[in-house]
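Structure below; questions to follow.
Here's a slice of the assembly, chains where they normally sit.
Chain lettering (A, B, C and D) follows the sequence in which the chains are written, and residue indices restart at 1 in each chain.
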Amino acid sequence: MQNLGIEVLFEGSNMERLLGGLLVTIEISFISIVLGTILGLFMGLLRTIELKFLRFILRLYLELFRIIPILVWLYVVYFGFTPLFDIHISGEVTSILVFSLWGAAEIGDIVRGALESMPKHQMESAKALGLSSGQIYRYILIPQAVRRMLPGSINLATRMVKTTSLVVLIGVIEVVKIGQQIIELGVIKAPSASFWVYGFIFILYFLVCYPLSIISRRFERRWQN
Amino acid sequence: GGSESNGESKSKFNSIEQIKKNGKIKIGVFADKPPFGYVDSDGKNQGFDVYIAKRFTKDLLGDESKVEFVLVDAASRVAYLESNKVDIIMANFTVTDERKEKVDFANPYMKLSFGIVSPDSAPITSIDQLKEKGQRLIVAKGTTAETYFTKEYPEIELLKFDQYTEIFAALKDGRGAAIANDNTELIAWAKSNPGFTVSIPAFGGQDTIAPAVAKGNTELLNWINTELDTLGKEQFIHQAYKETLNEVYGEGYTDELVVEGGKLE
Amino acid sequence: MNFDWEFIVETLPLYGDAMWLTVKLAFWGTLFSLVLGLLFSVVLHYKVPVISGVIVAYVELSRNTPLLVQLFFLYYGLPKIGIHMSEAACAIVGLTFLGGSYMTEAFRSGIEAVSKSQVESGLSIGLSKVQLARYVILPQAYAISIPSLGANAIFLLKETSIVGAIALMDLMNVAKDLIGMHYKTAESLTLLVVSYLVLILPLSIVLSWIERKVRYAEFGD
Amino acid sequence: MGDSRELLLEIKNLQKSYGDRKVLEGIDLRVRKGEVIVILGPSGCGKSTFLRCLNGLESVQGGEIQYLGRNLAEDQVDWREIRQHIGMVFQNYDLFPHMTVIDNILLGPLKVQKRDKTEALQQAEQLLDRVGLLDRKDAYPRQLSGGQKQRIAIVRALCMNPDIILFDEVTASLDPEMVREVLDVIQELANQGMTMIIVTHEMGFAKSVGDFIVFMDQGKICEIRAATQFFTRPETERAQHFLDIFQYEKL
């Protein structure tokens, strides 16, 4: 190993391509988070309704995502849905679908948690002022719940970004896949390419996720005071 | 056979008319199997399969840029066809009976058999060597080589990867004693990787490689067969060999690999 | 959809082996993570200079990168600088690298949840620092941490679904392999999902039972 | 009880259970305009539950709550409307933490009573001034001491212009000085003729502010007497026993 091999990162359009791959990762996470949040808000509100059957269904939905690994879900949807339901979806759409549904389940749980963690007497003193249920949600519960939700939601976003690394395994061309292509081409010229490329991707992920973690912790701390 | 599709699966593939209407055809190729299918450092698809696929596109849609290459891995090639994620698979797809049950193969454009590549420092010259304890044979998941060894030599321990990138990296890192795969693949790789030799060049009979379409897509299948016939007249596959494979294999292998006009001699 | 039951019966032993491998990897990964977590959390709690900083950096790095990339780096990257590990070793090291940080956080929040007044009333009856940790802080921290430790164990078990990427024949990889060889997509995926349910569902039920017990009963019976 | 004043609230044979457990077993009480009624009794005897029933926070299993010609113990009561007339202040100074003091106070008048903003603001400021907290009107609850929060909670209830205010141990989690500043506010309300029902454990305050003392035990009213009489010569032994708890001189 005369040369370090790190040059492989800067050869041709390699750096550009890797960053482009990262963008795919970020795009998939972003769309999923937005869709998941919208769905999840509804789901969270539904989960506070005292209806045994509804609660059971929504709980089951959440547990299915908690018990079965996301990678398995990606596979099931990607390869299983077509023969079953006769629909054709690409790897990207599969990932967005799976991540959004997963996000909805988790956000739903965060919303429920936030609403239920609201001290009971907040609700009562709002009632004692004569506010209607709708007004209590609008002025008292939801504004406070949103604050409580923030750290958990951002945390979930971090997890989603990390989990998007799996979409390479269902053929989506994102940062890891592009890394593999670069390694393959560089085999002769840069035998140690895999060390540098995977190391670099490792750092890329860190650079995306770490700021999110920090923000989430900020909110958490602020909320505690 | 239109009778077996029973109408219910009619939407499982695109008709030629549909493809023309869309103005693009989706062809599944490898991204990591030079010189047959790979992505160059500018991110463009290149290779023998790709070269032919582009020509198909040009003849079908009038412009070779109307192809959308879908990068597939070996194990999921059938699934890509079944779920209509591609119209044609041209990812060095070896024709086997099992696969014939799931997809429809057109006529071949290439032939090959299995080979084994191993490091010069510890060459594997007979399959029996692999039966020894602690010797692992590296294969790619979903390849004919995997099926062959699983069936014929269940006692050999296999180390299975999704990607071609990974099997070669694994051999280099000393994770297994040898790689078993299509010999074409291995010859190409060994040429550019000093220290490794194709120590068993051919075994397991001769196989062919052909474009595949979704089960029942007779229309597209027929079109491909006609196209191959036409291309045969201008010796197009030979040209493809010259453009993409020559550099790796040299002239010497032309007759070993090329199938012209869709017909074996 | 016609199920090929014969195929299912034939491949069942493969899933059995894979499940066993999954369990083994998760077991060692969790065990080592627990050891790391306990060690690191105590170091963090006592704010040992330098080492604490290193641990904090490790925790951040581990929590903010995906396991898949960690594994690829360990498996394909490290040999290039002369570090070779077997597939299983890579998987366990990867799981430990990931799980260690989660367990550290779990233990640490357990320790922090023991109130200051508990510590003070321990001090006021003359307990030494070691006695305080042994009789007052750790027993409570441990009980408080149990739910998150359990959740982490399940998390690690689920994360093993990725080790197929480095050629280990875990559940995920077996299913994928069978699909690739026999094209029995529906059967293989069904077996895959069922295997994970069989593996994780009981664990998750036991965990939520423990969690409820800890939350509502606090201590004792 | 003085008969001269208008009868505001009449409770007859009120029954309340949680599941099988009877918590209130036949409460009878009449509250006239301007009266200050203090409820005393050991922990768990049902004082809070009683107040909560009057405010519709708990459902009732039997009896009547007559208020302005309506029976609040019946099912189809519009509690939202009633609660504008019967205010309540709780132990845990339940201001809404995400709103400023003035927003807390104005929420009811503006959103529930749909009153004019300028007019409501004017009243709120006047009331804040009366409890000495006008300068804190843009503060958030977390920036206030416990006693200040509790005074704001009282202003919030007052600003709805209720007929009656219920106070449930509003000083239980406060330091003595703060207890005093809150109780001073309540005392002033009493002097101005506000009708109030007060649950408290501050005997001195109960004696000084109450017109009548209602002594409860185990879900029943044992004794209703004028405050001055109750503290010097309670009728029942239980009440005497209860009062003894607060007499350290007898040790």
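One rule holds for everything that comes next: a contact is a pair of C-beta atoms (placed from the backbone, for glycine too) under 8 Å apart; a residue touches a chain by one contact, two chains touch by 3 or more.
For clarity, every value in this text was computed on a predicted model and none was experimentally measured.
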item	value
Copy-number formula (whole complex, one representative of each chain type shown)	A x1, B x1, C x1, D x2
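Following the convention adopted for this analysis, only the chains that are shown with their structure count from here on.
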item	value
Pair of chains joined by the greatest number of C-beta pairs in contact	A-C
Computed distance of Cα centres, chain C from chain B, in Å	39
Computed distance of Cα centres, chain C from chain A, in Å	20
Chain B, residues touching no fewer than two other chains	76, 79, 82, 162, 169
Where chain D touches two or more other chains at once, by residue number	none
Full enumeration of touching chain pairs	A-B, A-C, A-D, B-C
Parts of chain C lying in touch with chain B, wherever the complex brings them together	76, 79, 84, 87, 164-165, 167, 169, 173, 176-177, 179-183, 185
Touching residues on chain A, where the partner in the complex is chain D	119, 121-122, 124-132, 135, 139-140, 143-144, 147, 225
For the chain A and chain C complex, residues of the former touching the latter	1, 5, 63, 66-69, 71-72, 75-76, 79-80, 83-84, 158, 162-163, 165-166, 168-169, 176, 183, 191-199, 201-202, 205-206, 209-210, 213
